[in-house]
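Moving on, here comes subunit A:
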Amino acid sequence: MEVESNLKKVLMNGHFAVTAECGPPKGADPDVIQKKGNILKGYVDSVNVTDNQTGVVRLCSLAACAILKREGLDPVLQMVTRDRNRIALQSDVLGASALGIRNILCLSGDHQSFGNQREAKGVFDIDSIQLIQTVRSMRDEGKVIGGDVLIQPPDLFIGTTENPFADPFQYRVLRLEKKIMAGAEFIQTQCIYNIARFKEWMKQVQDRGIDKKVYILGGITPMKSASMAQYMNTKVAGMDIPDHMIMRMKSVAAKNQREEGIKIAIETIEVLKEIKGIQGIHIMAIEWEEIVPRLVEEAGLYPRPAV
Partner candidate 1 sequence: MAQQKKGPVFAIFFCQQLDARQDINRRCLEKEFGSHIRFFPIPCSGRIEPLHLLKAIESGADMAYLLTCGEGDCRYGEGNIRAKKRVNYAQGLIEEIGLERKRIVLISKKIDAPVSIDILVREAIAGNDMLPIQWNGHNLQVDD
Partner candidate 2 sequence: MITAERKPITEIEAMLNPFRRILVVGCGTCVAECAAGGEKEVALLSSALRMDARLKGRKIEVGEVTIDRQCVYEFINELTGFVDHYDAILSLGCGAGVQAVAGLFPKMPVLPGLNTKFIGETKETGLWIENCRACGDCKLGYFAGVCPLTRCAKGLLNGPCGGSKNGVCETNPDTPCAWQMIIDRLEGRGQIDLLQTIFPPVDWSKYEGKGPRKIEREDQRSGS
């Protein structure tokens, strides 16, 4: 039986896509992933599984994807170049495809000095753009790096991320273009709070016609509290939460801050829906997967299309 990427089908049929992130546990318990998967099932088109995010050891992305697949979800395998060299990466790409995983998200990964293995050697044998190119050539030309031919090429819908809020701003769009040149088919962006800057970035994207060549999903992370907002803004690499957003979170009583965070998230989704060139959203509810169904429903994105 031919397995296909649900995400790809949703996007190709012109639907506004919804994906969500699922962080694997710091342990070997498969039930945690099953449970998270079942919360998300039916509310999202695909589920991203993070790859030892921020350099903290967790159950591996590939295994977690396989578990989600078994549960009937469409997993997106996140793959960072920080931990494995090109031999391991390419081998995992083949393994993922063999397990019926149909989406891959190519990343370089947070630096190892952030996590719980600070003495680790960062591998970074290749970078994320080279990984995109590698997977693309494995899939389309049936060749690994160096040109050796595969007996059967992997079948994967290839994505990557982009952070419109990082510097140098003027170069971000050029870099996105480069990712597409390398072969990226969908983009999930960093969490969007600074809407003004995001729109500015999207304008550059449209001006260069990039939105016609790639599917762009806007990143959403509901804030749980004002202190989380503040923490993310100062401590998490690549985050940009404008002061007025933090002020807004602070202006409500602590017990109502979650609700405020959800409200902000839904408002942002509404804005994104109206931006030309945005074809979906990617919800990263960090250790708060249970909120995803509500967000999807209240943003008017439920039920999900059957494709």
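Basis for inclusion: all candidates are chains of the complex that A comes from, given by their letters.
By our rule, a contact is a pair of C-beta atoms (placed from the backbone, for glycine too) under 8 Å apart; a residue touches a chain by one contact, two chains touch by 3 or more; residues count from 1.
Because the structure is a prediction, the values reported are computed rather than measured.
Within this complex, the numbered candidate that touches subunit A among 1 or 2 is 2. Residues 82, 86, 108-111, 113-114, 122, 124-130, 133-134, 145, 161-163, 166-168, 170-171, 174-175, 177-178, 181-182, 190, 237-238 of subunit A touch candidate 2 in their complex.
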